[in-house]
Structures are given as C-alpha cells and as structure tokens.
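Removed from the display is one protein chain of the complex; every other protein chain stays in position.
Moving on, here comes chain A:
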Amino acid sequence: MNKFFSFPILGLLLTCVRFVVAKERLFEWNVTDVYDVDPDGSGNSRWVIGVNNKWPIDPLVVDYGDQVIIKMTNSLANNRTTSLHSHGLFQKFTPYMDGVPQSTQCEIPPGATFYYNYTALQNGTYWVHSHDMSQYPDGLRTPFIINALEEPYDYDEEYIISMTDWYYTPFNILVPDEFKTWKNPTGAEPVPDTGLFNDTANATFAMEPGKTYRLRFINIGAFNNYDVMIEDHNMTIIEVDGEYTEPQEVSSIHLTVAQRYSVLVTAKNSTDRNYAITAYMDESLFDTIPDNYNPNVTAWLSYNSDASYDLGPDIDEIDSYDDAELNPLYSWDVTESNHSINIWFDFFTLGDGANYAEINDSSYVFPKVPSIMIANSTNVDGYNLEPVTYGPYTNAYIFEYGDVVDVIIDNHDTGKHPFHLHGHTFQVLERGEENAGLYSDQESHTYYDNPMRRDTVEIEPGSFIVIRFIADNPGAWVIHCHIEWHMESGLLATFIEAPEMIPSISSPDFVKEQCMLDGVPTIGNGAGNYKNISDLSGAPSPPGEMPAGWTSKAIGTMAACVISACIGMGSIIFYGASIHPVPTEELDENDDLQEAALENAAMFLDTDKAVEKVVEGKDEIK
C-alpha cells in the first residue's frame, strides 16, 4: 500500500525535475585530419584525427538530464570511414547510438553526418572514442563528463586528467605492418613510444592551499595500464567508471585502458614546491622493452609556478589497492542470477600466420549485417532468439528481458586484459588472483558482499572473473577486451538482450541510409541472407587452423624422401659390391728392394760394431 502510493509521486518528481533542468547540448563535430602533431615535443610529428581541424579534442561536459547531440560529420580524406562510441553510457532504449560499426550501425561513410542523440540519464566520468578499428589511438577520443544533480561529496574544484600511451607511427600502419601479420605469430603488441597526460608532455594543475580538488583520471590509451601516484599526496577514491564508491584512501590507483577514477586530493598549505603526478606504465604487458625506454609519464600539481617541476621518484614496485575490494556508495538489491554463461579466451596463430584471439574457440568476425539489424529483421519464427542467426563467428549470446546474468570469464592467456561491456555496468562478484586457474578449478567461491560496479574490469593472467548484470536494456551490446590490439585480433562477443523487443525501438533514417552508402545490407542473417534465414553460408569467417599432422602432402613427401634414400643406399651397395679388393701378393724378390732392406739392417750392425770399438778403445786406455 505504502509502496504503491509512493511510486506515482516519484514519477511526478522526476517529471518535474526533467522539465525544470533539462536542456539540449549540441556539439558540432567535423572529423578531420590534422597534420604535423608533436604532442611530446620530441620532434616525432605525425598525422592524427581531430575535430574541426583541431587536436587534442576538447572534452565534452554536460549535466545530468541533458539531451546530448553530437553531430558528427566525416571529413576524413581518402574515403575513410568513422564512428563514435560514448564509453560507459547505457544508451537505454537508444541502442542505435552506441556507435559500434556492424553491431549498432554502419561506419559513417565519407561526407556523411551521424547524429548521436541521447539523453544523459547517468552521471560520472566517461569518454568518447571512435569504434572503427584502429582509429581512436590515432586521436579520435576525448573525455566526457556528466555532472550529477546532487554531488554526494564535497570539493572545491575539479580537473579532468586523461592519460594515454602514444605511438609515433599511426595505428592504421602499425596494425597491418607490425601486428596483425604473419611476421608476428606470437601477437606481440608494439610498445608505445611514450605516454602523455592530457595529450601533452607538460601538463600542470594549479593548486591553491587548503582547497580540495576532484581529479578525474581517465585512461584513454590503446594498450597500457597505468599506476598513478601523486608525490607526497594521498588520494581518496570516490568514483570508478561512473559509479560512486564509499570513500577509500589510497596512495596509488591502477587504471587499465578505458577505466576511470575520481579521487579527492586536498592541497597542502605550503606553496614552496610543486609535486609530480607520475603514471607508471605496466611493463609486464610488453613483450620486449626497448633500450633507454622511459616507462614513466609525468604531470604536476602546481603550487608555485616559479619553483621547479621535478620528476617523481623511481619506484621498484607499486602496491596498488585492489579495485575489486571497493564498495559502491549506492548498492544494488539484486537477486540471484537466473542465467549463467562461461566464456574463455586465448590467443592462437591461425592459418594465415597471424595471431588471433578466440572466445570459446571462435575468433570474432563482423557479420555482414549489423547485429541489431539482424535482430530487427529476423524477428520471425524465433530466428532472432537463435545465436547462430547473428553469424557463426560473432560469439552471440541471447538473454531474455530482465535476466540476471552471471558471466564467468576464464583468461587462458599469460597477459592482463581489461574487459568492457557496452550498455551496462556490472557487479564484480569475484576476481581470481594471477595464475589461479579456471573458475571451475577453484575449491570454493566467495562472492563480495557489496560488489563493486563498473564497466571495465581487469582479468589477471591465467585466472578468471565473475561479473553480474541485469539484461534490462534491449539491444546488441558488445563485450570485448579494450586493448585495441586485441580488438583487432577478434577478442569480442555479442550480447543480444530481448531481441524480440528490438523491432519496437525506432531507428533514425540516416542509420540505414549510411549502410546503403557503405554497401552494407540491413536485413537478413549474419550472412546477409533474408530469404532463408537459417542458411548462413557465405558468412564471414576467420582464417582456419594452420594444417598440422600427417596430411597427404606430408605422407607423399616423406615417401619421396625415403625412396630417394633407398635409391642412394642401393647405389652405394651396388658400387661397394662391385669393388674387387686387390689380393695381397707374396713379396717378390725384387733385388733393389731387397738390397735396400738389407742395407738398412746393415746400418744397425755397423752401429753395434762401432759401439764395440769404442768399448775396446777404453780398455786400451786403461
């Protein structure tokens, strides 16, 4: 009775708030090439993707409830496509705005404009980046802040602090030439040339004594983890990935690619000197470390612009706080899961000699039709409830509306992997320690009482993680490793939620128009077949396994070797048997030889006689 009574009142309140505060925020982005960019002043200029002929791209800052419109026009040269994903935003009931080519849209063709139009119904620290392969490390990314209606923590000012690894060579060259090639069968990721704070080598953040600052750390890099420490300052964690936490004081924070933290730092009362913020690269991810490599990236809390800006200390080992131990400020009241899936992944060298990631023995390959459009157009006879409809290599999983889903992820690889799920934050129920083995190998499982929620979580090498989310967001959401190299390798899966509800969600006209411009079909199954939905022949597929074992070629060539060896040995036996040994002759009575022998004998006789003579001589003397 009481509960029923309160519901309409709450609805009324939300309506009033929206009416009073909401406003439209239009960002006109003309995506362009920007040349001769040298952000670290090293002399290594390169091309980047910028916005409105400018790079770095200005951060986006909006308020809760705002209608966000990013009008994105593709002005890139050489017929290149683009896209934009708002990382961390749920896109609830606006799945076409999630910005993943071949999942929720097609790539934005040259000259076309895509309107990313959605309501900001969440708050926290986010970022936007292209989801075209290899594109965001070439510059198309920026922080995205949504201010809360009522901030639960007190602070005076705030700074946005992005961190990135940086390559002097464009990613769209590195990927085909150095990474996804037969010359790299182990899948060794190129080591970044350097790192940057706020896309510059000289970032400073002015501090006033006594004030408390909220620092929003965002790792917008392509590959590397950072451990961040502020010299002589502690940090209090209050937010991760858009979810407020109970306050936790720490000396360092660990950020994988795509993770975000908000921390509170209270300025010192003294203004004698400046203090370094150091981001230590996680070198365990590197297969090789170049000579004279500097893995530390530095920015500064600036108390005194006249004092020096010194580097922070070198540290042998960083004792990072385990983010899985954090507790959310606002708990979920979630029941037990009613749907559980187990996925595992590893890396393999496939038939073309390059290295690929496989999830449950399958390396992700884009379907011919974007996944959400498959769900939309195969909504007959339950076809869109069948995973195979979405393509044999899209690693599709189907969930019913409202399912409470546990996802167990086993990491068979020897590296760390930040896994990111679109459309949701999830609870981190359990995280295995490094080399703990598979989830099923554990003797027991202890889940956290008040599990931390976030959208990107690190899985330790040779270990596992268990996450839980609620499938209340109809759409096609990818879950993937956020290391860009590994996305290139196919480390993705597709979560289809409530596919039968997707047809009722409206899609702007330009979405399908751009597919036509790209030459991408918008109806049918993963193979683009709309007449016979169960027929998936012609669906895109990864290279097969490299042939091994005793194939017919192997047997044939081995037989040829054996036969040639037999021919050779036969010839040896033939010739060897045909050699007639010369019989030993009796010594002939050759006079010359006989004389020589006798003469040699005589020499010894003469010697004996000579000796005798000497002896006789001595006797005479006596």
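By definition in this document, contacts are C-beta pairs under 8 Å (C-beta built on N, C-alpha and C of every residue); 3 or more make two chains touch, one makes a residue touch a chain; residues count from 1.
In this text, contacts and distances are computed from a predicted model.
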| item | value |
| --- | --- |
| Choices "General transcription and DNA repair factor IIH subunit TFB4", "Exosome complex component RRP41", "FA complementation group C" or "Plasma membrane iron permease" - which one is the UniProt name of the chain not shown | "Plasma membrane iron permease" |
| Residue among A:Lys54, A:Lys183 or A:His445 that touches the chain left out of view | A:Lys183 |
| Touching residues (missing chain, whole complex) on chain A | 182-186, 188, 287, 348-351, 353, 355, 545-551, 553-554, 557-558, 560-561, 564-565, 567-579, 581-585, 587-588, 590, 592-601, 603-605, 607 |
